[in-house]
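Here is the structure we will look at.
A single protein chain has been omitted; all remaining protein chains appear in their positions.
A, B and C label the chains in the order they appear, each numbered from 1.
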Amino acid sequence: MNRQVAVIGAGITGMTAAGALSELGIDVILLEKEEHTGGHVKNWDRLFPSRRPAKEVLDFTGKSMATGVDIRCGSAVESIGHNKGIFTIRPVKGEPVNAMSVVLATGYDLFDARKKEEYGYGIYDNVITSAELETIFSEGKKLTTHQGTTPQRIGIIHCVGSRDEKVGNLYCSKVCCVTGVKQAIEIREMLPGCEVFSFYMDLRMYDRNFEELYFEAQQKWGVSFIRGRLSECAENPDHSLVLKTEDTLTGRPLKMTVDMMILLVGFVPSPETVRIARMLGLSSGPDGFLLPADEHFHDNTTTIPGLFLAGAVKGPACIVNSMADARATAMQVKSYLNGEMLK
Amino acid sequence: MAKNFGYKILPGESIDFDRNDKLIARYLVEHEPSINLCIGCGSCTATCSTGHFTDFNIRRMHTFILRGETKHIKKEIQKCMFCGKCQLVCPRGVNLRNVILTINRAIEHLG
Amino acid sequence: MKIEGKRSIWKDYQKEIATDRFFYVRSCVRQNFFPGSEKTFLRIMKDVLHKDVFENAAHTTCSGIGYHSDVVPFETAMTMVARQFSIMTESGYENFTTSCITSFGLYSEILETWHHFPEVEERVRQHLLNATGRTFLKPANLSHASDVFFKFRREIAENSTYRLVNRHTGQPLQVVEHIGCHYSKMFPSKGVGGAEYPYVLAGMIEDWGGEVIDYPERRHCCGFGFRQYLVQANRGYSLACSKKKFDSMAPYKPDFILTNCPGCPMFLDRWQYALSEMEGITYGANGLGIPVLTYEELAGMLLGYDPWDIGLQVHQVPVEPLLDKIGIPYDSRRKFLTMDGQLMGQPEPPSHLKFYQHE
Partner (left out) sequence: MINFNLFVLPFFLGLIYVVIAIGKSWYRWVRKLPAIDKVRFISGIRSPGQIFGALKEVFLEGLIHRRMWKQNPLLGYMHMSFALGWFLLIVFGNIESRFYSGTHLNAPYYPIFLKFFIHDRLVIFFEVFSVPGIFRFLMDFLLLFVLSGLVLALIKRQKSNWFGMKRTTAFQLTDIVSLGSLWLIFPMRLLAESYTAGYYGSGGGFLTQPLGNLLVWIVPFRDDFVAYGLWWGYSLVLGIFFITLPYSRYMHIPTEILLIFFRHFGIQPGKWYSSFSDVEVQACSRCGVCIDVCQLNEAGIHDSQAVYFIRGVRDKYVPEEISRKCLVCGRCQEACPVGISTDSLRLIKRRELVSGQASDFSYLAPRPGAASRFDEPPRQGEVAYFAGCMSHLTPSIIRAMKGIMEHAGVSFTHLDADKSICCGRPLKLAGKDRQANELIEFNKKLIRLTGAKTLVTSCPICYRVFREEYNIPIRIQHHTQFILDLVKTGKISFEGDYKKVAYHDPCDLGRGSGVYEAPRDLIGHFAISVPVSQEANKALCCGGSLGMFEASQGQRNTMTAGVLNILLQAQPDVLATACPLCKKTLEKQSPVAVKDIAELVYESLPKTVCCSVSGQSHPAKSYEDELISV
C-alpha cells in the first residue's frame, strides 16, 4: 500500500496533522495502536483554562479528518525503516505501508504514580491520579472516597513525577499546574462543602488565562494553596490520609489529614515513542523525549529527511500547543513533498 | 509524681493542621476574603515600615494564622503601624490593612 | 489499604541473600541492651537452620556509632571497615552478615562509595596496608542478620511450636514492625522490600501467623538517633520522637512491636517507662505497655525456647501478657534468676507502667 504520508499516533496531535494534511490535498494514512482515535484527550472531561469539554475539540478535529484520511486503528507499528526516501511501516495487522514521509505523533504517557512510593498510590485506598479524577468527572459520577463517603477535605499534589531527581525526571511537565487548579475548581464546584488544599512547589501559570484561573480559584472558590512538596503520606485507621510537607512560607513542617489525595501526574515519553525512535535511530534528550533537528529553526524535522516530529514526542505540551505544532508540521510536510524543504 | 530525668519532652515544631484551632483563620477569611489571594511573594514584608525596625513579617504571620498557629502572632501583630505601604505594593490586591485590623479584632473577640 | 500494591513494590526490591557460610559480626551495643538476641540468632542458625556461621574474636567496632555521632571521620571508618573485611578474608569467608543495622548501613555506604569511586577504595587499601599490613577482598554478599532470617522465615515457621495467633480468639496478632533507619533509607535497593514499605520484618510476621499494622508514623525514627540521645540536652527530642510513634500506633492496638536494630527496641521499650514516669502516659492495654521484641527473640519464642533463656526478662515493658496471648508457658519465679540460679536483681516497680501479674 503506498501513501504520500503516514502519521503514526492518532492522539490530538496526529489527528490534527492528518486532518491538516488531507485538507492540503495530501494522501494520508493515520495509524493508531488502540481501537479508537483520540489518545489521552478522549479520557479528559474538560480542558483548561476555559473548561471547554474535551469532546468538542475531538469532534472538531475528527471532522477535519472526515474525508481523505485513511484511519487504521488497532495498527501498532511492528517495524519501521527507510530506504532512499521511502519509509516502510509494518503494522501488527494489515498490509505494510510505504510512504514518502512519516509524521511521528506517538506522544507521551502519564507518569506511573506507583514509582513515587511514599505517596502510596496503589496502596492507600484514597489516593487517585488526576487522570482518574477526569474519568470520574467525564462519567458524571459523584466524587466519593473509596469507602463511599463524601470527602470533606482533598489534597491536590503537584509535580508528581516531574521536577524530581528521585524518579529521574528533572523536567517540568508544564500542564499539571493549571490542570490542578482547574480540578480544584471543579471539585469545589461539585462539592461546595469540601475544602481543597493544593500542595505546590511553584505554580507555573505560563500561558494565557492560566494566572487568571489561579486567581479565580483563590478568589471565587477559596482553594487553599500551600507551598511545599509532599514528602510522605500515610493512611489512618479510617482510611483518611496524613500528609506531611513543609509549609515553606512559614518555614515549619505541616501535618494535615485529608480524605482524598489527587496526584497530578506528569509526562513521560510513551513506550511507543521510545521503541519507534530506537528503530529509526532517533536521538532523545536527557529527559527521554525526542530531539528535533534544531530547537529553533527545524523543530519539526529530524536528521532523517521525510521524518517529522509533532506534539508531545518532543516533550510535555498542552493541547493548544500540540495542535499548533501539528498544523506547522503539516505545512513542513507539504513543503518537503514539493521539494521545497528548507535546508 | 512526675520524675525529672534532666530533660523534657520537646514540643514538636510541626504545624498540626487538624488539631489547630482555626477560629481566627475562619474569622479572617470571612471578614476579609481577599486574604485568599496571597501568593506569598513577600512584597508586603519587604516594604513594611515596621519591618525596617524589627523582623516583623506580615506575610508569614497571616500564613500562620491561616494554618491555625496563632499563639506567637497575638503579640507580634501589635507592632504594625498601619501605614499601608504593604497594601500599595501587593500584586494581588490583598486588602492588607484590613487583614491586620481583622486579625486584631479576631484576637480581641475570639482570644 | 491495598496489599497488592505493596506486593508489587516488594517485587521491585528483591535482594540477593547468601544461603550459607556466614561471617557474622556482632553489634557493639546489643549485648548490653538485649543480651539474649545475638545468642539466640547463633543458636537458631546452628540448631534449626544448620548453617555455618563464623565469628572472629579480632572483630572490633565498625565505628558506625562514632561516624553517625560526628566523632569519627568517614576516612577512618572506611579503614576500620576494610580491616573487618580483611579479617573475613583471612577467615576464609565471603558472606558478610552484620548483627547491627548501623553497621549494615555503613558497610553498604562504603561499598557503594568504592563502587562509584574506585580511587577511594585504592586509597583505603593503601591506608590499611600501611597501618596493619593487611589486604582484603570485598564480601561477595552483604546481608543483615534479619535478611538471613527473612530468607529462612519459612524454615523457622516449619520448626516453630507457636504461631502469632491469639489463642483465646484465634485471631492473628497485630504487629507493628519497626525497621532501623540505616537499614534501607539510605539505599532502598539494599533492603528487602525497599525503604517505603520494607518487607524484611513484615515477611516474618506474615509467615509466622501475625498481621502487620501500617500506621502513619511507621517511617519515623525510634528516637535513638545517636546525637539525640548521646547528648543529654537533646534527650527530650529523642523522647518526643518515640512518643510521636506511640501516639500514632496506639489507635491500632498493637500486640507488640518487632524491630531489627540495636537501638530501636531499646528506646521503644525504655522510653515507655520514661514517658510513664515523667508524664504518666502509658500505652497498650491496661497500662501494661506495648512489648517490644527483636526478631531473634521472637523467633526463639516461637521455636519454644524458654523466655528467660532468650533474655525477655530484661525488657522494661513486661512480655508476659504477650506470652499468655500466644500460649507460651513460662515460670514467673525464674524470671529474675541467673543461669546458675542466683537472683540477678529486680527493678523497682514503675509508678504508672503496670507490672504484669500472672493470673
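Observations on the model:
FYI, contacts are C-beta pairs under 8 Å (C-beta built on N, C-alpha and C of every residue); 3 or more make two chains touch, one makes a residue touch a chain.
Given the structure is predicted, the values throughout are model-derived calculations rather than measurements.
Looking at the complex as a whole, the chain kept out of the display touches B.
For chain B, the residues in touch with the chain missing from this view are 31, 34, 47, 49-50, 52-55, 75, 78-85, 88-89, 93-95, 97-98, 101, 104-105, 107-108.
By definition in this document, only the chains that are shown with their structure count from here on.
Taken as a contact graph, the chains are fully connected, with every chain touching every other chain.
Annotation: 39 Å between the Cα-based centres of chain A and chain B.
Chain centres here are Cα averages; for chain A and chain C they lie 46 Å apart.
Taken in their complex, chain C has these residues touching chain A: 1-2, 4-6, 8-9, 194-197, 214-219, 251-252. Taken in their complex, chain B has these residues touching chain A: 13-18, 29, 33-34, 36-37, 39-40, 59-60, 63-64, 66-67, 69, 92.
Listed in rising order, the residues of chain B touching chain C in the complex are 1-12.
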